[in-house]
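Just one protein chain is left out here, and the rest sit where they should.
Think of it as A and B in the order they're written, each chain with its own count starting at 1.
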Amino acid sequence: MADNKALLSVEELKVYFRSEDEVARAVDGVSFDVGREETVCLVGESGCGKTVTALSVMGLVPIPPGEIAGGKILFRAKNLLDFNDSDMQKVRGNQIAMIFQEPLTSLNPVFTIGDQIGEAIQIHQTATQSEVVERSQQLLKDVGIADPAQRLRDYPHQLSGGQRQRVMIAMALACDPDLVIADEPTTALDVTVQAQILRLLDTIQKMRSMSVLYITHDLGVVSKIADRICVMYAGIIAEQGNKDAVLKTPKHPYTQALLASLPNREKRGQRLYSIPGTVPNPAYKPDGCPFHPRCQHTIQNCSEQYPGMCDYGDGHHARCPVLFEGGKGNWCD
Amino acid sequence: MISFIGRSIVQKIITLFFVSIVSFLIIHLAPGEPSQVDPMNPKFTREMVERFRTEFHLDKPLYRQYLYFFRDLFSGKTISWKDNQPVFKKIWERFLNSLPLFIVGTILTWTISFPVGIRSAIFRGGIYDRSSTFFAYLLISIPGFFFAYILIIFVVNQFHVPVIGMETFGIGDTAWMNRAMDRIWHLLLPSLLGATGGIAVLSRYVRSQMLEVEGQDYVRTAKAKGLTPDQVHYKHALRNALLPFVTMFGLILPGLIGGSVIIESIFAWPGMGRMAYEAILARDYPIILTLNFVSAVLVLIGTFISDLLYLVVDPRIRL
Partner (left out) sequence: MQNTETDAQDIQLDAPLAPKRTRLEEFWRLFRKNKLAIAGMVFFILFFFLAIAGFGLTRGDNPLLDPAMVRLQDKLRPPLAKPNLERLQANEIPRLGVYIFGTDDLGRDVFARMLQGSWVSLTVGFVAVGIAVLIGIFLGGIAGYYGNRHIRVGQLLAAAFFIVGALLLVGKLIWSGSALLIGGAGCIFISILMKKAAKAKTKSAGTRFWYFNTISIDTVVMRFVDIMLCFPSFFLILTVVALLPASIYNIMIVIGLTSWMGTTRFVRAEFLSLREQDFVAAARALGLSNFRIIFRHMVPNAVAPVLVSATIGIATAILTEAGLSFLGFGVPPPHATWGNILSDGQRFIFDAPWLTFVPGIAILIVVLSFNLFGEGLRDVLNPKLRERN
């Protein structure tokens, strides 16, 4: 699957969390690509390993208890997992930046906004103090914050949640990264603010021609911004492909179930579908396909063998042999 | 801001008033009498006892005694019952003796516990963290005087330096260098002992503050910017972890008058702790009450200062 043109290419990544008597396989063989200037959405219920995947790309998985149990993370064809600490520091913030889920707690309360953005600039670039201030103001203007000169002197607690997330975005953009990872950047915000932030991210991405790995559990958001979609379930990729292919012709029962549980106009007045059961604890995943206990199409094989990836062409894959050409998909053992 | 200060001062004064009442009652309602007016004391005749009682207002009702005592206290006329010396003069003399112990002890506490606590937190779970944890508990758990004896035996055997008292007896004539060294030797052990408990407790507290902060989201943000571990730990994490300690500067203040009874007894150090101890033995009420009152004042000033410092250092608090 390694596409040489891809900016970021994650291959069979495995991240485990070890505690004394159990191993939580949070990410258990995940592969996907992010091409240049592309927006890829990583979708899945909470607890399925999206954040851990993102943190492994940044090299920020806490080790221990975490451990990278296998796989590769190729960024510009170089494996980030082989980088040492100081090489990784040069990548972080400079080439890959990350926006976190909680704007309320992700900014340091004792430093001003100006300090924090300025720091992001100065780590990777040499600039005089006045240049830094100028660039910080420009960044704040870019992310749509009024009166940037004043805001630079403010402390985080003086800003609203939406403004803080804009500041986080400004900080991520500080060094013109090639890839921005946004981990549920709008989950903690009001719906109206969510829409603004989404639009902002979209505009900036076009303007700066960056790639974006957008993590969310909200399929509604996905349909607005994604070029391609990866659906994650319990540490694996259940299905991936172009936006339209995945949303219009989902090939994995999990994707189908997710879409069925989405409210829309046609389903007005009907009772919404909800997927029975819950995401399995990553330390106690069922044998075979991790989704089989909740699946409507379960056959005998599902609880015994691990499903293989089935190729539907044009980059559309789904890990469900049961639905592939009348059940003729391949199984791993 | 002004209203906060005003309210807080009024509140502290009310507290102080009640403290004075409680301490007065504790002393006066306890059974037994000061030695000067103890009818069992063979040194004094019945008339002398009666004279003392009048002189100390002990024949007056309790609330009158209370008023007399605080009238004397605020006009600075309180005198010790034991030797008729002014109380403030006695306290001041002893205070000057205790001060070096306090200063050296405080410096030791703060300079040792911070590096230890921070290092433990950064390398948590490692051998350094685990051994310093165990060591801290050891120091918290050891009875102070037992530890003192171990140290004395060790120092006396190893370095052949006498450590009891404030200086070696009869050293007055020797060169000032010798005398200074002698003073330092005598100072070191008691202040180290006085600091051990503080070092252990404070380093644990620094560690837990630091751990708490290291788990915060903004530390992850700092790492994601590409900062070096040192910048992450010492700039972003430490700055936040230090907030509660800035306020602790205010809380050192009461230690000024505390002085450790036990340590000063072991080292025959004529400080405040010893004076308090002697006053208790002799039931020298004016000294006990004054010490208590002054230390309550210091506690209250200390908390006040720490509240103010919090306002200054934490940008989130605005009144």
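Heads up, the rule we're going with is that contacts are C-beta pairs under 8 Å (C-beta built on N, C-alpha and C of every residue); 3 or more make two chains touch, one makes a residue touch a chain.
In this text, all values refer to a predicted model and were calculated from it rather than measured experimentally.
Of the options B:5, B:49, B:99 or B:142, the residue whose C-beta touches the omitted chain is B:142.
Contact with the omitted chain, checked across A:273, A:306 or A:331, is made by A:273.
Contact between chain B and the absent chain runs through residues 11, 14-16, 18-19, 22-23, 25-27, 29-32, 61-63, 124-125, 130, 133-134, 137-138, 140-146, 149-150, 153, 211-212, 215, 254, 257-258, 261-262, 265, 276-277, 280-281, 283, 288, 291-292, 295-296, 299-300.
By definition in this document, only the chains that are shown with their structure count from here on.
Chain A meets chain B in the complex at residues 58, 60, 85-86, 89-94, 97-98, 100, 102, 105-111, 119-120, 123-124, 155, 157, 168, 171.
Of all residues in chain B, those touching chain A in their complex are 216-218, 220-229, 236, 239-240, 243, 314-316.
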